[in-house]
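As you look at this complex, bear in mind that one protein chain is not there, while each of the others sits in place.
And then subunit A:
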Amino acid sequence: MLTQALFRALDKKAIWVIAIFLAVAVLVPMANLLIPPGQYGHVPTYLVSLMGKYLAYAILALALDLVWGYCGILSLGHGAFFALGGYAMGMYLMRQIGSRGVYGNPVLPDFMVFLNYSELPWFWLGMDNFWFAMLMVVFVPGLLAFVFGFFAFRSRVTGVYLSIITQAMTFALLLAFFRNDMGFGGNNGLTDFKDILGVSVQAQSTRATLFAATAIALALSVLVCSMIVNSKLGKVMIAVRDAESRTRFLGYRVEYVKLFAFTVSAIMAGIAGALYVPQVGIINPSEFDPANSIEVVIWTAVGGRGTLIGPIIGAIVVNLGKSWFTTTLPELWLFALGALFVFTTLFLPKGIVGLWHQAWGRMRRKTEHAERPAPPTPAQSADIERGEDPASFGHEAQPKPAE
């Protein structure tokens, strides 16, 4: 059962994507650690961390794509799950500081000493255990998504209303985490991390390992998403996206289909956040900013939603652009981002991946036309004509009179 599902997941495209990221997980750390600085092919450590950050974003974009591109749920609050995963990791890292903090308290993190806490709040208990913290990375975003989704989908909140309440959710968390007495470090968040699993977070080898872990997590995310979208459930998800009430009349519980996708997606986003935090060295409430969640939507749209590779490309390309813009023309970045989104929406409804398919399809058609001037088969012309009123191209799909 599971093996069949795995086999189905490893279709021609997904296996390449997975292979590429597994190769990246090995090659980039090797290029960083084994090739000495200055020699050709060396990847500086700062670049390793930067790429690690991009790959964490790619996991987040892929998570969003699972719900938006495949299931039609436009979540404008996915940054919240990312940040919650990040906070769980941050709490573990804070507990690892121990007595090396400014106040030298062996148990309480600095901000708690500063705020006159006498003991750890209950929700910090156990977070010094790596396995427990990792469990929370998965559990907390998953539980929030499950409870939130259960009520939202059961009440049949859809479309723009759902987007608005996801936005409200992340905004509410933003405000809550800003408060000092929430016990999460207020607006400073959690930072000054020292160790992870007994080794220094700053060390070159740790950074390379974190990068490798992120790349492997991305490969696994692609595998899981591929398994889901290539299954019958994946087809039902697309059916829900395209014709929700029709799917209901087929006997599928649309709310549970959505709940499944939303919860899996939130867990992926939480894992991405947990990998992101040690690589950037800080987690603070600004990660809950609704604008962040909207940016994730832009990455996914630019890359091409409804595909597995699209959101990954989108996250990496847009963030490369962001890194370049914010160093050379920082004041123009937001305009560029806005323009990019408008441009994508107007001219590239299927994103970069869609553009690629179009160009590829056109090229193939040209060569085929040169060989034999036969009209394109309906399957090929489907690419260009999809999105148009299907009734308008009945010329080649004439009803065949019954034999």
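Note that a contact is a pair of C-beta atoms (placed from the backbone, for glycine too) under 8 Å apart; a residue touches a chain by one contact, two chains touch by 3 or more; residues count from 1.
Everything below uses one rule, namely that contacts and distances are computed from a predicted model.
K.L.:
Have a look at "Fe-S cluster assembly protein SufD", "Cytochrome c1", "Urea ABC transporter ATP-binding protein UrtD" or "TonB-dependent receptor" and point out the UniProt protein name belonging to the hidden chain.
P.N.:
UniProt protein name of the non-displayed chain: "Urea ABC transporter ATP-binding protein UrtD".
K.L.:
Among A:Tyr103, A:Tyr256 or A:Trp360, exactly one should touch the missing chain; which is it?
P.N.:
Touching the chain that is not displayed is residue A:Tyr256.
K.L.:
Among A:Met134, A:Val157 or A:Leu233, which residue is in touch with the absent chain?
P.N.:
In the complete complex, the chain left out is touched by residue A:Leu233.
K.L.:
For subunit A, which residues touch the unseen chain?
P.N.:
Within subunit A, the residues that touch the unshown chain are 1-2, 4-5, 8, 228, 231-233, 235-236, 238-239, 242-243, 245-254, 256-257, 260, 378-379, 382, 386, 390-391, 393-394, 397-403.
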